[in-house]
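All protein chains but one are shown at their positions in the complex.
Note that the chains take the letters A and B in the order they are written out, and that residue 1 is the start of every chain.
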Amino acid sequence: MTVSDTRPAPAPAPEDTAPRRTAAQSAYAWLRRTDTGSSTFSVLVTAVLLVVLFGAGSARYENFGYPQVALNLLVDNAHLIVLAVGMTFVILTGGIDLSSGAVVALSTVVTASLLEAGWPAPVVIVLVLAIGSSLGWAMGAAVHHLQLQPFIVTLAGMFLARGLCFVISEPSIPIRDELFTGLAQNVIELPGNTYLTYGVVIALVVVAVAVYVLHRTRFGRTVYAIGGSEQSAGLMGLAVGRTKVGVYVISGFCSALGGLLFSLYILSGWSLHAIGLELDAIAAVVIGGTLLTGGRGLVVGSLLGVLVLGTIQSLISFDGGLSSWWTKITIGVLLLVFVVVQRVTTRRDRSVT
Amino acid sequence: MPETPSPTPTRRRRVDLSSPVVWAAAALLALLLFNAVVNPGFFGLRIQDGHLFGSPVDVLKNSAPTLLIAVGMTLVIATRGIDLSVGAVLAISGSVAFTIIEGSSDPTSTGTAVVAILTALAVGLLLGAWNGFLVSVIGIQPIIATLVLMTAGRGLAMLVTDGQIITAESPAFNWLGGGFVLGLPAQVVLTLAVLLLVAALTRRTALGTLIEAVGTNPEAARLAGVRSRSITWTVYVFVAFTAAVAGLMTTANVSAADANRAGLFIELDAILAVVIGGTSLAGGRYSLTGTVIGALILQTLTTTVLTMGVPDEYIRLFKAVVIIAVFLLQAPRIRAALSRRRGGPRAVTSPAVPVPPVDGADARPLTPAVPAPARAADGPSSTSDSSVDSDQGALR
Partner (left out) sequence: MTTAVPLTAPAPGSGPTAPVVEMSGITIEFPGVRALDGVGLRLFPGEVHALMGENGAGKSTLIKALTGVYRYDAGTVTVAGQEQLFGVPADAQAAGISTVYQEVNLCPNLTVTENIVLGREPRKRGSIDARASRARARRVLAELHLDLDPGSILGRHPIAVQQLVAIARAVDTDCKVLVLDEPTSSLDAGEVAELFRVVRELRDRGVAILFVSHFLDQVYEISDRMTVLRNGRLVAEHRTADLPRLQLVQEMIGRELSTLEHLDRAAAQPAPTDAVPRLSARGLGRTGAISPTDLDVHAGRVTGLAGLLGSGRTELTRLLFGADRASTGTVEVDGKPVRLRTPRAAIAQGIAFCSEDRKGEGVVGDLTVRDNVLLALQARRGWVRRIPKKTGDELVAKYIAALDVRPADPNALLRNLSGGNQQKVLLARWLLTEPRLLLLDEPTRGIDIGAKAQIQALVSQLAAEGMSVVFVSAELEEVLRISDRITVLRDRRTVADLDGRDTTLDDVVDLIARGGDRA
């Protein structure tokens, strides 16, 4: 028996021996510690990719290196970050949520129409979040209790949400509510003549909460356990059903919140908003290193994935010569690369397991 | 998805009520009856300039592209796969054809149209081969493998058209969309032709059986010497072919190639048609008849709602509700509950526990010792019951 030699012998117990460490080392150690799904490497790859893309942009286009360009990645994609966080939960259990783009649209429409009808903004916000969560709950219940496939259930959810949009209002409704316009127009001034919106703050708070839930609660552990092996999770006595329904509730909530942020960003509600946004969210999650089969991945990766998508978009819009469709092609190629790499690495892992 | 044996003995020659195809057919029939009652003019057909017109013809014509792709999708789904990229392939095919016609020196000639059509179909086959390669050789999950082309494909289509909506007048090409054969729209006839081709190909050759074998039990198929890899590859090539044909039809219909919007979400409609038609996403047995019915249901719904004068905005909601109802009817648990009510107690095989293959009969029980009625009955109602939760987890 050679139990000891199976271990690659990294620095044992980093917190016990704490000599001076560089920032990079601490960051690496931190990633290792939070790494429940062993996605450290994938996330690092995504981070490096982000830096390289951004560096290339700065070298090539003279205004690209401005700090505000980087911050705009967050400003323009706050809603997508929130969406990707919800999607990460679902995908970690091995499921998928196709309804999130439609729920974003539904949220903008409900928000805009209720505000137009004179409802107080806080009530509207609570109501929208409740609608999103209930839709998520219904889909989760169908997945778990009726044993329907997540793909089909959330597809039906997508149709339902879009259908409701059209019933509420087909034309686009502008949002004139003071709270919303105030939040949208007031920015947080940062040093160096830069700014962030409140939407960004909310999105980052969501990321932080998600990291906490996934890595510091039993619910989060169960999410990873289900993705690793649902059967084992059941035999270990974990609350598989509650957790599976839970991740869809979270995704529904995040979609609704993403919809609110999107209404802030665009100040209107329209049934055709956010078409195909769920695919962007899925792409961001995959590029962020999360396995679509579940069990492996980090929320931080999804955040980086969104930023990579945003950077590609900025790069292409900065280059007058490149047309917008190169965005899609580039994202497709990136997806391909990540998927093939994932396939190769999981194949290697499985040979051991 | 656990395999759920049909609870009905197959020897019964009467209408098999547990078959999803029957339910789908009943739904279509109900829809048509409803139309006949509410809107007596629905079945009115008239002949104008030797061509057939009327709601039923419209239904057939409008459902043609979806139906065509759904037929290809049926075979893919039967092998446990899925193809999300058909919408993108459709857009590329239409874009390629129109770009060729627009760029040619003689856009109106039939020769140009033929070249355009053949090139577009070849591109479609190539894209299908790419998907098939990723799935069957590299071994990437179908949903992800085709997601790649779904994302990149529209970009490629726009690359072809340079982001423009291309319009061109080619009588020969436009015939594909608006022409008539024996009084019937060319789209309908073409779709019918492909449908017959597939039916012949799967029934006259052994393709259908081998596809079902691969989808039902891949390991048994491998050990029986079936070339699963080439079969899987073939179905992806084929579905891309149907998407390419559909791309020609839809773009010819409007005489324009819009890389951005052509075939948007058609993959979802096609998958829906397949599933409504009773082919399980878990693979195995498929039903082309079911798929045809499924596609017709989707289109009849739209037409019904339109002719009823229901405000436009309710159409999507109405469709969504009907689709959800169909899915619920097909949910394994609900079907099990229904068939039990009708036909007395039957063994409901639970989601099979993956068991170690070494220990024989005692490791492979057909049913856990949990009484089936109790389990199925408490499913839909008690959603947070923890005993149900862990029970499920354990048995899966």
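Definition applied: contacts are C-beta pairs under 8 Å (C-beta built on N, C-alpha and C of every residue); 3 or more make two chains touch, one makes a residue touch a chain.
Source: prediction; values computed, not measured.
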The chain left out here touches which displayed chains?
A, B
Give the residue, chosen from B:39, B:119 or B:216, that touches the chain omitted from the document.
B:216
Of B:155, B:247 or B:284, which sits in contact with the chain we cannot see?
B:284
If I consider the whole complex, including the chain that's not displayed, which of A:44, A:146, A:179 or A:236 touches that chain?
A:236
Since one chain isn't shown, list which residues of chain B touch it in the complete complex.
3, 5-6, 9-11, 204-207, 209-210, 212-213, 215-217, 219-227, 231, 284-285, 347, 353-370, 387, 390-391, 394-395
Positions on chain A where the hidden chain makes contact:
1-4, 6-10, 12, 15, 32-33, 36-38, 212, 215-218, 221-222, 224-225, 227-229, 231-238, 295-296, 349, 352-353
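FYI, only the chains that are shown with their structure count from here on.
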Hey, how far is the Cα centre of chain A from the one of chain B, in Å?
30
Touching residues (chain side chain A, partner chain B) in the complex:
96, 141-142, 144-149, 151-153, 155-156, 158-160, 162-167, 169-170, 230-231, 233-235, 237-242, 245, 275, 279, 282-283, 286, 292-293, 323-333, 335-336, 339-340, 343, 347
Complex contacts: residues of chain B adjacent to chain A:
1-2, 82, 138-141, 143-145, 147-159, 162-163, 259, 264, 268, 271-272, 275, 281-282, 312-321, 323-324, 327-328, 331-334, 351, 353-354, 379-380, 383-384, 386, 388-390, 392-396
